[in-house]
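One chain of protein is taken out of this complex; the other chains stay put.
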Amino acid sequence: MGQTIIEKIISRNTGKPCVAPGDIVTVSADRVMLDDIMIPFIVDKFQEMGFDRVWDPDKVVLIYDHLVPPSQLDDIRHYKAGDEFAKKYGIRHIHRSDGICHQLMTEAGYVKPGDVVFGTDSHTTTYGCVGACSTGIGYTEMASILGTGSLWVKVPETIKIIIEGTLKEDVMSKDIILRIIGDLGADGATYKSLEFCGSTVEAMSISSRMTMANMAIEAGAKCALFTPDEKTARYCQTELNPFQKSLSGDADAVYCRTLTYRAEEFVRVMACPSQVDKICEVSRLEGTVIDQVFIGSCTNGRLEDLKMAAKVLEGKKVSPYVKLIVTPASRKVYEEAMACGALKTLASAGAIITHPGCGLCCGRTGGILCDGERVVATNNRNFLGRMGTSKVEIYLASPATAAACAAAGKIV
Amino acid sequence: MEQFTGKVWVLGDDIDTDIIIPTEYLALKTIDHMKQYGFSPLRPELAAMIKKGDIIVAGRNFGCGSSREQAPEVIKALGIRCIIAKSFARIFFRNSINNGLLLMEQPDLYDDIKEGQEITVTVNQDISYQGKSYKVSSLPDNLVEIIHAGGLVKAMRKRNGLD
Partner (left out) sequence: MGMTIAEKIIALAAGADKVKAGDIHTVTLDRMMSNDGTTHLTVDMYHNQLKHPRIADPKKMVFIVDHNVPSDSPKTAASQKKMRDFAREHDIDFWEGQGVCHQIMMEHYVCPGELIFGADSHTCTYGALGAFGTGVGCTDLLYGMVTGTSWVLVPETVKFHLTGKLPQGVYPRDLMLTIIGTIGASGANYQVMEFCGDGVQTLSVNDRMVLCNLAVEAGAKTAVFEADEIALAWLEERGRKPKAVFKSDEDAVYAGEYTFDLSKIQPVAAKPDFVDHVVPAKEVCGVKIDEAFLGSCNNGRIDELRVGAAIVKDRRVSDHVRFLVVPASNEVYLQAMEEGLIDIFMKSGAIIMNPNCSVCWGSCQGVIGEHEVLISTGTRNFKGRAGHPSSKVYLASAATVAASAVRGEICTADML
């Protein structure tokens, strides 16, 4: 019987000829990612568990991003804990201010197609954009992987999502994934793997795929996979081996559900306060007055996103009394956006360009809002209180839509 | 068979991890520092009212969102004995088991129950509320092992010959 992508990856990883949904297996981690918020907790658990060495320090990546730049005194403690742990156990891969973890993991080549990767952040699903099985875990499990190199998983069922055709010009992959989350519901893919295919997906850039894989967790998914292709190979600076080339769903693979879309039918949408699956067409929200716009995050802070925002804001100004905050996803994205003039256009329009990091998306700093304020944001969650108080209204949108809203001062 | 009775707090669908413990407080030194902010975006008064042995009953997708393990730790530190929901988000489920916080999936109780009432839970068997029995299924073996060890940390200590 045929296999889905996730089944192929887990089979290969565990050395079994085939695995089936529901099987409980132990996988070996090809790479793990630890972020700054969780590091002190991971270190504590690791020590409590009694490990005296990290199973493979070269497979470990430490990334400081949620707390960069430090905004509270306690933040420094997290850096120190990370630095000490890295020194003690010989971990060389450490990024102290280079950007958001998920962007760095793919961009810096830590993740390859077919890898099994765990991270202490729920948006670890992002690496499915290059065909890696990657998922978020808690700090206790991370501590145990650091000691053992392995973790038990239940092989998930797969939902296949087929998208065929050409997108309208103003529609971005963010609009697609929001619509899919709306259709599946916030728990519609719980403990399942998503598998994307079809001509629309094949035509997409890695960045666009990344946005979709990133947000799969908002439907509860364990991971979200795209078949590696030539674009993937270029992005990962690798040549695909036969295993990596085989990572597409077999014709006779078993899917628990299949969704089929026509690309032409997608329109610009937003997730309305305060559920990610509360999806509404932008045309039905037009005229809603806003206070702030945020373009950034591991979901939508990449070069193509910033270029799109710059295209929309070229020669325009941010609406008076509205704040536009732009946070490139990584140092590299920042440099590239500067080189192509996108940052110049955005700053000239009055945008506040901040250093790459998670600050605002995770609600730490960098544009926190207060009661009665409304924000259009390109990040991944609009939960109650996520970017300020529980009386802040968060609308999630694509970078194109967000930039247009910034210029208009209202939803357009 | 383990059995206990507790007072119920009722929460809705999609109780996310930012509601359980907002990011603002995630870098506080200890779970004890954090727990007073539990559920603050939704019900700021709740954390102070929860008593040891209380039970949370909720709707679908409890614990959706972030991988932050502070979420189940805060709930446990507040004294919650177990959470009964229609369904749980995946990472939260694993994190809870690893910390020895008992979770049960039960499709009907949430629709019937009122906050402040008492229920009696018989682990791996059923929940009794106003004379009615609500069945719960038992956990897979590998999770039972972790729970029996007293959580993942203890299981690893055992593996490393420490306990």
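The chains carry the letters A and B, assigned in the order they are written, with residues numbered from 1 in each.
Note that contacts are C-beta pairs under 8 Å (C-beta built on N, C-alpha and C of every residue); 3 or more make two chains touch, one makes a residue touch a chain.
What you are looking at is a predicted structure, and each value in this text was computed from that prediction instead of being measured.
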In the full complex, displayed partners of the excluded chain: A
Option touching the unshown chain, where A:72, A:150 or A:288 are the choices: A:72
Contacting the left-out chain in the complete assembly, out of A:205, A:246, A:288 or A:389: A:389
Touch residues of subunit A, complete complex, unshown partner: 68-73, 75-77, 80, 83, 96-97, 291, 320-321, 323, 325, 331, 334-335, 338-339, 343-344, 347-348, 350, 352-355, 360, 364-373, 388-389, 392
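By definition in this document, only the chains that are shown with their structure count from here on.
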Centre-to-centre distance between subunit B and subunit A (centres being mean Cα positions), rounded to whole Å: 27
Subunit A residues touching subunit B - in the complex, by the definition given at the top: 24, 37-38, 41, 45, 48-51, 66-67, 72, 74-75, 77-78, 119-122, 124, 135-141, 143-144, 147-148, 152, 154, 186-187, 190-191, 218, 220, 222, 275, 362-364, 381, 383-386, 389-390
Of subunit B, residues touching subunit A in the complex: 14, 16, 18-19, 22-24, 26-29, 40-42, 60-61, 64-70, 72, 87-91, 94-95, 98-99, 140, 142, 151-153, 156-157, 159-162
